[in-house]
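This is the structure I have questions about; it appears just below.
A single protein chain has been omitted from the complex, and every remaining protein chain is retained in its original position.
Up next, chain A:
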Amino acid sequence: MHQNQTKYNYKRSNMLKIKNLHASVEGEEILKGINLEINPGEVHAIMGPNGSGKSTLASVIAGNEDFEVTDGDILFEKSNISELSPDERAHKGIFLSFQYPVEIPGVSVTNFIKTSINQVRKSRGQEDMPANEMLKKIREKSALLEMDRKFLSRSLNDGFSGGEKKRNEIFQMAMLEPKLAILDETDSGLDIDALRIVSEGVNRLRTNENATLVITHYQRLLDYIVPDVVHVLLDGKIVKTGDKELAKELEERGYDWLKEESTAKV
């Protein structure tokens, strides 16, 4: 096992534990036995070639019913969440920043985030957040991400540029304060300044209690959000796990050497 992982293991039990996860879509197996453990306070990165299954893994953790889990378990804070709907998983504190956020014309960002927060509170038996508290929080978090206030009254993602959509995803994350945030290629589409602002936002939200799983193709993001553990996903399997140096190695060498290694193993 790798040092970074063991280093944190003694602290407390896993936040997320994925055991031998197999998932398929339309009869085709995409995830072919994933094992992954993430502890509170950790940042994990998943890298891997296009089509290797990174977004699929993120979707399956978030509860997307388009994917059928054919084997294995997903444990979140020790309880099996495989049967839970996406909203129930969100209530438990799982958040997915989408690679391709969905456009929803007719719902303003503000009304959407209010609904979202109050539904999460409701699931925990709490009252709606008082309006002034909500407003204050929206101000604070949109400032954190240096978001233009005019986005808040616009329809959700409707006509947003690629980068604006990503920033809006992290704004939602900041509002919801999840335990586990999965960021699927949040860096793609962001300009250089936006990448810094969004990364700093993510870092500012980090605590010893929450964890982050970043999916990315580029070292650049990992310069800002420094991972404790890096995994390489290849054809539906995690073929290598290492520390942040692994990401740098991938940047230099690409994935071919790992493909050879993994076929050689078989």
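Just so we're on the same page, a contact is a pair of C-beta atoms (placed from the backbone, for glycine too) under 8 Å apart; a residue touches a chain by one contact, two chains touch by 3 or more; residues count from 1.
One rule holds for everything that comes next: contacts and distances are computed from a predicted model.
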item	value
Name under which UniProt lists the unshown chain, selected from "Iron-regulated ABC transporter permease protein SufD", "Ferredoxin", "Succinate dehydrogenase cytochrome b subunit" or "Anti-sigma factor"	"Iron-regulated ABC transporter permease protein SufD"
Candidates A:18, A:47, A:60 or A:120 - the one touching the absent chain	A:120
Option touching the unshown chain, where A:41, A:72 or A:86 are the choices	A:86
Sole residue of A:25, A:144 or A:176 that reaches the chain not shown, by the stated touch rule	A:176
Which residue of A:81, A:96, A:147 or A:174 touches the chain not shown here	A:96
Positions on chain A where the hidden chain makes contact	62-66, 85-87, 89-91, 95-96, 98, 101-107, 111-112, 114-120, 123, 128, 155, 172, 176
